[in-house]
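This is the structure I have questions about; it appears just below.
Of the protein chains in this complex, one is absent; all others appear in place.
Up next is subunit A:
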C-alpha cells in the first residue's frame, strides 16, 4: 500500500511538473506577444520630430542615432520621418504633420523653398522650434542651423579638386547635387568652390566648372541622370564632385559599368560601405564627410537650449573629415560599428 501510494505520489508530482512546464512555456509565449501598447517602454516629456532628406541612408541613421541618444538624456523622444517611396508626401507635408501633431521641436534638412519657410514660420508661431541640419535656410525662422557652412564646405571641396586638376589643360569639373539637397546654401558652396579654385589654381591650369542639380522628386532619377552623363561620353567631365551620398554611390557604380575608372576623378560625400570600398580601390579619390554624430547631438542641444532659455546659437559648426585612401581604414571600422 505504501509503495503504491509512493508511486501515485510520484506520478502526480510528475504530472504537476509537466503542467508547470506547459504553463511556463505558455506564459513565455504570451509574453513574447507584444501588443504594441508600449508596456515597459520608457516615457518621455518631450517629442521631437526629425524629418530626413532621404530614406534609409547611413548618414541619416547616424544622425538619428546620436540625436536619439542626446534626446534620451534630455527626457525627449525623437521621431524620424523619412520620405517614403510609397507616399507622395513632401517635406512640407511632414512639416505640416509635425505642426498638427503639436510636437515639441522639429529637426529638418532645409531645402530653402518658400513653402518651407512659411511652414517654419507657422511652426514657430505655434511655439514649435525648428532646427535645420546639413543644409541651411538662413532666411527662414529656424532657431538654429547645425552643420558646416558653405564657406567651410566649399573650401574642403576645393582642396580636393585642386589636387585633381590637369596640367596645362582645361579641367572640366561638374558639381552634382540633387534637388533636395540643393538650396541656397548649395549655391553658396558652388560659388565658394568656384572662387577658391580661381584663386588657388596655378597659372597654367584652367578650370571649367559646371553644376547640375538632379531632380530626384520621382524615384530612381538620380541613377538615371548619372547614367546619362556617362552614356554621352563627349560631355564626360574630368572631375565629378558629388554633394550627396546617393549621388556618390551612383557615380561609383556608373564608373565601373561604363569602364571610366581612371578617366574621371570623383570627390564624394560621406562614407557608406560602398563609398569606402570605392576609396580603398582608388575609384573615388576622396570624400568629404561631416561628423554626423555631432549633427544629431547639437541639434538636440539647440532645441533643449531654446526650450529652457528661449534662445540658442543660430549656428552650430560640426567637424569635417576628408576620407582618402590613406585613412579609409579608420572609417571602415567606424562605419561597421
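Things to note:
In the analysis below, a contact is a pair of C-beta atoms (placed from the backbone, for glycine too) under 8 Å apart; a residue touches a chain by one contact, two chains touch by 3 or more; residues count from 1.
The rule is simple: contacts and distances are computed from a predicted model.
Here one chain is missing from view; checked against "histidine kinase", "ABC-2 transporter permease", "ATP synthase gamma chain" or "Dimethyl sulfoxide reductase subunit B", UniProt names that protein "histidine kinase". Between the chain not shown and the residues A:100, A:114 or A:309, the one that touches is A:100.
Screening A:30, A:114 or A:309 against the full complex identifies A:30 as the residue touching the chain left out.
In the complete assembly, the contact with the undisplayed chain comes from A:12, out of A:12, A:231 or A:256. One chain of the complex is left out; on subunit A, the residues touching it are 1, 4, 7-8, 11-12, 15, 18-19, 22-23, 25-26, 29-30, 32-38, 41-47, 76-77, 79, 87, 89, 93, 96-97, 99-102.
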